[in-house]
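Yeah, one chain of the complex is gone here, protein chain that is, but the others are all in their spots.
Now for chain A:
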Amino acid sequence: MRYKSQSVAYWYFAVAMALFGLQLVFGLLSAAKYLGPDPLLYILPFDVTKMIHTNLLIVWVLTGFMGATYWMVPDESRTELYSVKLAIWQLVLWTAMGLATIFGYFFRYGTGNKLLEQPLPSKIIIVVVMLMFLYNIFMTIKRSGRFTTTEGVLIGGLGLAAVLYLPALLHYENYVISIFYRWWTIHLWVEGVWEMIQGGFLAYLLIRLSGADREVMEKWLYVIVGLVFIAGIIGTAHHYYWVGVPHYWLPIGGVFSALEPVALVGMAVYAYSAIRRSGLQHPNVLALHWTVGSAVFTLFGAGLLGLAHTFPSVNKWTHGTMITAMHGHAAFYGAYAMIVLAMITYALPSLTSGRREQGSPVGYWAFWMQLGGMFGMTLSFGTAGIAQVYLERILGLGYLDTQLKIQIHFVMLIATATVFTIGVGLFIFDFFRYPPRFAVSAEPELKPRGVADA
């Protein structure tokens, strides 16, 4: 850590960790309800646990993004943050809003609009927090006068994420039109500007961890961002299947969403070749695992599994089944959870005292158990989805009867989700077991690959 103000990231990461843990509690609860019967039917029904599960995901990942940005911008712009105090207040307001919103959900105080359930006061606070955040970052960069491409892509992504939240504030009497604009926020976030954010972090980490040449890395980052948007913006069309929009969205969705994985292949190749080409190695090998892991798992979860059901002729049968849950879990985890965990793992040795730079055995267990667990969960959702498509959609068995016949996949889901949860538990334990340290320290040096660390 070269700048003292970077340490504010620690508190963001700590909040993110706590909310991540809480997210899994509600995920496991929701999964258990698939097996049923549900003793909590009138206390905590499925709609509430599922809504809290997905909302916590969005809140903790965004908390992680903000923390990681506060960590990265001083590094890139070579200056202290404009205001640490503002960053702290921003976190307090954000966390209070998050917890109050979740608490409100217990009483169904929300709009019932999938993923954008936040009631209006929460939405307004979200916009305020975003403005505080962007102002702080903007002033930091302005003061230093140094603005890198990597940083530019990251800030561009964050700024657009804030702008694209605005359609969520609008209300339409026509349900079809409200679906249309809901995807402007959700899709253009996760398959557009959030990928830009991921790309920014990825480039930063690869430059730091592998010593790859900045000019080359940033050049290719532009190419990736271009590919993300060319396919991603019009790729919104794959959410316009079967919802009451003009028919031409079907073929357009097929073509452009088939192009979406190109950017993700690019990202994985980018990460892999950066590591291969450069002869240097950062001692924090665990962070490298998370970084490359994120690029590869994104290709699998978002790219491959998305492609699997993106053509209209396939999607006609799979739309609204467990196939969507399969893709959603793997994609979100690979692209956004893992990149935040990568940034945390990279920053943590200098944010805490007594931690070894190269990561601990607990850290590796956390990595592999999460990866194995999430892979198993993806398979469970996938096999459940395939069975559901054939039984319910193709043969015409009733929904409820179909769900009874695929119970075994839900047992498998809970088993693999347990492995995943233990992995996350270990990560959280590893995070909190060393006390935070808020002093400037020397950066570890890159060593030629293959030289053992002292």
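Going forward, contacts are C-beta pairs under 8 Å (C-beta built on N, C-alpha and C of every residue); 3 or more make two chains touch, one makes a residue touch a chain; residues count from 1.
The criterion applied here is as follows: contacts and distances are computed from a predicted model.
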item: Protein name (UniProt record) of the chain left out of view, among "Nitric-oxide reductase subunit C", "Branched-chain amino acid ABC transporter permease", "Sarcosine oxidase subunit delta" or "Penicillin-binding protein 2"; value: "Nitric-oxide reductase subunit C"
item: Hidden partner chain, touching residue among A:25, A:100, A:128 or A:230; value: A:230
item: Missing-partner contacts on chain A, residue numbers; value: 30, 33-38, 41-42, 45-48, 50-51, 108, 110-114, 117, 149, 173-177, 179-180, 215, 218-220, 222-223, 225-227, 229-234, 236, 241-250, 252, 316-317, 319-322, 324-325, 392-401, 403-404, 407
